[in-house]
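Written out below as structure tokens is the structure these notes cover.
One chain of protein is taken out of this complex; the other chains stay put.
Per-chain residue numbering starts at 1, and chain names A and B are given in the order in which the chains are listed.
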Amino acid sequence: MRITCPICGERDRREFYYQGAAIALARPAPDAGEAAWDAYVHLRDNPAGVTRDLWQHESGCSAWIVVTRDTVTHEVLDSALAADIGMEAGA
Amino acid sequence: MRFSGLKILKEGLTGNRGWTPHWRDPDPKAEYDIIVIGGGGHGLSTAYYLARDHGLTNIAVLEKGYIGGGNVGRNTTIVRANYFLPGNSEFYSHSLKLWEGLEEDLNYNVMHSQRGLINLFHSDGQRDAFARRGNAMINQGDDAILLDRDGVRAHLPYLDFENARFPIYGGLYHPRGGTARHDAVAWGYARAADRRGVDLIQNCEVTGIDIENGKVTGVRTTRGAIRARKVGIVVAGRSGQVAAMAGMRLPIESHVLQAFVTEGLKPVIDHVVSFGMGHFYISQSDKGGLVFGGDLDFYASYAARGNLPMVEHVMEAGMTLMPMIGKAKVLRSWGGIMDMTPDGSPIIDKTDVAGLYLNCGWCYGGFKAVPGSGNCFAHLMATDRCHGAATGFRLDRFRTGRGLMDEEGTGSQHNLH
């Protein structure tokens, strides 16, 4: 399995750490309430198909990457720096 | 037809012409009292116990493929009751007791073999953690023995006691742990459920769940709509998709776990052995193949297949722990779809929809739970009350933080359990 790091290029999966769904980028406000926090920390769309998930190029440049990927075929469709996405979202 | 040695003798002498189907292939009826979605181990055992314990027979199990085709048919067959957190302890203890009478109960030889499980530890800290586990097992009424290094050597002389990267300090021995023939478990429950009148409907994929006024009324399938008073979702890695049909999002991420079997070999590993530092567990099947596995591939997947990094890691763990298996050749590798929860423990609960029940989140430990899961889920579906052995498996524990069962202590990241 190969993942493309936006900084380093295509690398072997061994160089990456996988965390989970990219929902992790959308951290609720501290006072968002129990349901919002439960959804953020626990609940998952868990699609059989295209998903966006978070990987870190841990053995490379340390970049956290949002990878768009198909969970059925393992096709990797896109990857982008999480920091860029976060900045665009106005974090 | 009742199976026995005598029956085999009779059939053998008369040309084996009298065997009959293990189960029927009925067409779905228009309506059932209870529909169980998912013809895996848990779904089949649910149906069986609904019939056996609760006298319900107007039941259908709907399976999109062939029964027993999911994780019950693609695991490393380990059966154990060595959990230590309340909630898990009593459940797996209950499940192991059901295993211990399963052949007679089902009239089917599932080859449950209590050959003993040894979890190795490799540091003082791990020993303390396993001691706690062992004590918890005995608190629960199950069996556990703490072995020192020599104690392990007496059982497993072939391990590398001299050069392994993580030296073997000792092991937690669970004599009642063991294995079973995985497919036979599915078939045994299927046959026994069928004999009690349950309709097992294969090649019948559920495509929708009908809900009216907050109450479930039936399901839609590739073989037409079927009405039901109660519906149970027991679909492991596919829980997210089926629950979504009822508008639910679950605390589940689906991951791939690989497993491996070697060519047949003469008996060489008599126990189930688990390596505490390398995510490696192994036993030898009665046919002679070494059956072993390791950790998840770690990325969400529905592919039921994995990649080389974990394949190699598992082999590497085997080589550092027991280098005598080096010349065994891997014959086949496969993958299953694991329904990983945020605390690594399962869910058996009602949902917000009346008549809709949920049984999922078995992560990669679902096989040993098959009898207990079906037994407790049947109890819940039949009585609307939680079975005493499964009171910890509540869906709302994540929201409230009450009764979390994080045996690994790795927290709410789904793939770390």
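Just so we're on the same page, a residue touches a chain if its C-beta (ideal position, glycine included) is under 8 Å from a C-beta of that chain, and two chains touch if they have at least 3 such contacts.
The rule is short, and it goes like this: contacts and distances are computed from a predicted model.
Asker: Suppose you had to identify the omitted chain by its UniProt name; would it be "4Fe-4S ferredoxin", "Peptide O-xylosyltransferase", "ABC transporter permease" or "Sarcosine oxidase subunit alpha family protein"?
Answerer: "Sarcosine oxidase subunit alpha family protein"
Asker: Using the whole complex, pick out the displayed chains that touch the missing one.
Answerer: A, B
Asker: Which of these, B:N109, B:T222 or B:T383, touches the one chain of the complex that we don't see?
Answerer: B:N109
Asker: Considering the whole complex, which of B:T77, B:S95, B:Q202 or B:S373 touches the chain not shown?
Answerer: Missing-chain contact among the listed residues: B:Q202.
Asker: Which residue among B:A244, B:V311, B:A354 or B:C386 touches the omitted chain?
Answerer: B:V311
Asker: What residues on subunit A make contact with the chain left out of this view?
Answerer: Per the touch rule, subunit A residues meeting the hidden chain are 1-2, 10, 12-13, 17, 19, 24-25, 27-28, 30, 32, 34, 37, 41, 54, 56, 58, 62-64, 73-76, 81-84, 86-87, 91.
Asker: Which subunit B residues touch the hidden chain?
Answerer: Missing-chain contacts on subunit B: residues 3-5, 7-9, 12-13, 15-16, 19-25, 65-66, 68-69, 73, 86, 89-90, 101, 103-104, 107-115, 122-123, 125, 127-136, 138-141, 144-146, 158, 160, 163-167, 181, 183-184, 187-188, 202, 262-268, 277-278, 284, 286-288, 303-305, 307-308, 311-312, 314-320, 323-334, 342, 397, 399-404, 406, 408-412.
We take it that only the chains that are shown with their structure count from here on.
Asker: Can you work out the whole-Å distance between the CA centroids of subunit A and subunit B?
Answerer: The computed centroid separation for subunit A versus subunit B comes out at 30 Å.
Asker: Of all residues in subunit A, which touch subunit B in the complex?
Answerer: 1, 12-14, 18-21, 34-35, 38-39, 41-48, 51, 53, 55, 69, 71-74
Asker: Within the complex, which stretch of subunit B touches subunit A?
Answerer: Within the complex, subunit B contacts subunit A at residues 238, 240-241, 249-254, 298-303, 307-309, 342, 398-399, 412-415.
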